[in-house]
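Rest of the complex left out; these chains stay put.
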Amino acid sequence: MNKPATVDVALAREFGLTAEEYGRVLAIMGRTPTLTELGVFSVMWSEHCSYKSSRKWLRNLPTTAPWVIHGPGENAGVVDIGQGYAAIFKMESHNHPSFIEPYQGAATGVGGILRDVFTMGARPVANLNALRFGSPENPVTRRIIDGVVRGIGGYGNCVGVPTVGGEINFHPAYDGNPLVNAMTVGIARTDKIFLSAAAGVGNPVVYVGSRTGRDGIHGATMSSAEFDEDALSKRPTVQVGDPFIEKLLIEACLELMATDAIVAIQDMGAAGLTSSSVEMAGKGGVGIDLDLDAVPQREPGMTAYEMMLSESQERMLMVLRPDRTDVARRIFEKWELDFAIIGHLTETGHIVVRHNGQVEADIPLAPLADQAPIYDRPSTPPVPPAPLEPVHAPLSLDAMLIQLVASPDLCSRSWVWNQYDSTVGGQTVRRPGAADAAIVRVDETDIALAVTTDCTPRYCQADPKTGGAQAVAEAWRNITATGARPLAVTDNLNFANPEKPEIMGQFIAAIEGMAEACTVLDFPVVSGNVSLYNETRNPDGSTTAILPTPAIGGLGVLENAAQAIGLGMQDGKDVVLVGATQGALGQSIWLREILGREDGPPPQVDLAAERRNGDFVRTEILSGAITACHDLADGGILVGIAEMVMAGDVGCELDSPDSGIRPEAFWFGEDQARYLACVEDGAALCARAAAAGVPARIIARSGGRDLILPSGVTISIARLKNAHETFFPALMDAR
Amino acid sequence: MKVRVTVMLKDGVLDPQGKAIGHALHTLGFGNARDVRVGKVIELDLQDCTAEEARKTAEDMAKNLLANLVIEDYAIEVPA
Amino acid sequence: MKAAIVVFPGTNRERDMALALKRVTGVAPRMIWHHETDLTGLDLVVLPGGFSYGDYLRCGAMAAHSPVMGAVRAFAAKGGHILGVCNGFQILTESGLLPGALLRNAALRFLSQDCYLRVENAQTPFTRRWAKGDVFRTPLAHGDGNYTADPATLERLEGEGRVAFRYASAAGQVQADDVDSNPNGSLNSIAGVLSENNRICGMMPHPEDLVDPLMGGEDGLPLFEGLVEAVVR
């Protein structure tokens, strides 16, 4: 690579450091840093690694509960799921790489999040994702979807971790900046969890996995910068994933973890060797000496700078007990993976990097961490949306329903999930589309996990605080609707440029809403990721920001997997609507798809009602009264009913609402805290609901092969499905 | 006019396939194989055009569709 | 029945297969690392699904040269029972133990969905629990399951009753050019084939993933129950 020889403030700026930040570097070092040192500072102090714009606000999220074993701060969050097992999970973004090279960007996103989870000792058992694409009319969108879906499948299918759920939205705000958020859930014994804090002066530092090449140098700083036309010329930073090696790495690491050889372990993610070595030593309060000559290299002639910043995939760094290095070496040789002792822990408190007999970097670790910049960036509070003027339905109920179930945000995702292996592992109790959350049994137990990803960006755009709370509430509801008890969340906060006060205002408000919801619902945040600067610079100099998108990954547990229920309509049941209906049409899908408008306030989130209604529904599921359940979200009651009908292949006849609400508002309003439930005896359920202070009413009777509207108009299941299934194949496989 | 477009990963870009094949060749006793790289080859027939036009068209095809220039290079052959 | 599952680097459905085998035998099958070559005392060897060697080059091509495959060949020559599922089927064709080859799915995409199989020959250790013409549901998950063989081979397979399973509609209709019932485009809708002695069976779908009501059904169970009966001594 072609790099200028002199390290100065100009070069620092090119590396993403401000003049003020470079001043701090000089003060810490007491001299001009070497190129490698500057590289280390620039990646460690990048937004991606240091969370400098977000850290102050992330502290407002609740992170504890009696079942939380490790909250944020470790590679992934850890919660106790009973019988001596823990679930370990996290979500992470690969937005910028997925725009530049959709296949590899998405694939390496999956690879990266898997490593965060198995590095803690967990066998990965489920992958999910949260995807946002630009307008379907934009020709680029199709290419990006194709690559992202192939990439997620290509990696997840090969490593043999089932992809069991996710979500997809379309909006022109993502035209130049799609979002690819990947989540992994793993299982470990609670007494076999591995952490990253290094310990034991003299202990060997061991590198395992793939060799280091010149991949993705400065990926971490790139993901902290806005996009412009130059982004495409940054292409050589694209990393190629090797899921085959990842699979071997998972097996080798788990085999080694069954011994007592490991003192500390961390994957090499963004900023590769730099962040892993700095963080491990920093957390352990020790120093670390690295000898780069020992690093397995894929290409000749790599410099220290390149090796320290390389983001080559499928690599891990470990500190081992010295008397166990041979055991470890044998395991990695069996799996035909590189294994190299590349350094040792010291008592200096410095990271010292040697290459070709020369000291290329010598940085005190404490100030590198402690003096990392934290910003309290200026913010302006979001403007509350104006109330929605009265609106009227231009079409008949059945025509609107058909249009909605066929729309990009509500249509079937089967074209997508049919490319993901959702059954490998033999533990998938509910596959995508079968329940509001996917259900995966824990091997050798009756326990099952319920997992989901959720966010409604258009609500967040209109009112970030309500949107933040809604995302958490929806994840909680999705888990509840299967019968599982929600335990904790991971999040992926995708926002635009935090240096703009209105974006910072969105960020702060969304966190406030999330924090309230997590608190009331006992649903703490145990891990997460922040992705900022998600905006595109247009040729005319203006910028397009993404919608604020705080994606939530939720996890819940069922003591007995057999108690999990799905959302498919069952024959001969009463269908009960649980929760109050006001007919909130602001920011609804109906408003957007039928009237072409995106305005008004999002539906209110009443957290006390969420809790009350959800706890009631869960109790009734576990008692066996409710036998199928679907939470209400996008599209409201009628879309929810249609989804149950299609999933169960059983029709139903709807009652007249006689609610005093206009029909379109009743049927398509998106009021929160609501569920549809199939029960044998609807009246009895409603009576129990009344006693619990939960609004409930019978809304339909199931049976037959049609959805029959109160007007008597009949819609066949075949017609619904035909509308529902068309969008993706028509967009993607157009010949 | 027959045209052949060969698409290979750029130098420096990890080639997981090539690596795995190299490894397999070694175990099969081909110990002297080095630097195994795998690519795609697309052969086609271009109607009604000269060799020069064919080369030019193939170039356009490679840039537009056949190669992913983010990670791949291409080469064009028009057999005489 | 003493069963073993071969594990290659990149194999990933060995756990699923172990669950299914344990379900019918009551004991966990032996796991055999691809370097091992001792198969003595075994009644059944299973080559499970996955991405051996990343499916690089061609699915199953590199695994077919693993040391264990020499032993598997000898086991076959002695009349041993072998089941190859998905990647295992691909390995069996690559190593010449079964005829034909598996091409990319016709739609050029990985497919993960349920399919229906029609039993074409019920006189084999793998199919004896069914009757000819029975239809059962099973998941499939592969990118290269499009079965092909040259015309002479095909004629022999069909003539000798060596097509074990065909993709079909839920009602048992077989129609090779219908993507709904024959999703990967296989020749003659072939989903599974047999060796001359009917002791080796290769198939693309995953009956081992449907042996438990909790996971959605037990439609795949008869295959494993039949094997236990057939090889019990």
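As written, the chain order gives the labels A, B and C, with residue 1 at the start of each chain.
One rule holds for everything that comes next: contacts are C-beta pairs under 8 Å (C-beta built on N, C-alpha and C of every residue); 3 or more make two chains touch, one makes a residue touch a chain.
Predicted, not measured: the structure shown is a model, and the values here were computed from it.
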Determine the copy number of each chain kind in the entire structure file and write them next to their labels.
A x1, B x2, C x1
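Note that in this section only the chains that are shown with their structure count from here on.
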For chain B and chain C, let me know how many angstrom lie between their CA-based centres, rounded off.
34
Please list all residues of chain C that touch 2 or more other chains.
53-54, 56
If a residue has to touch 2 or more other chains to count, which residues of chain B qualify?
16, 20
For the complex, which residues does chain C have touching chain B?
53-54, 56-57, 62, 65
For a test of understanding, state which residues of chain A touch chain C in their complex under the given definition.
150, 153-154, 157-160, 242-245, 247-248, 335-336, 417-429, 431, 441, 443, 561-562, 733
Across the complex, what residues on chain C touch chain A?
9-10, 12-13, 15-16, 19-20, 49-51, 53-56, 107, 109-113, 139, 141, 143, 206, 208-209, 212, 214-216
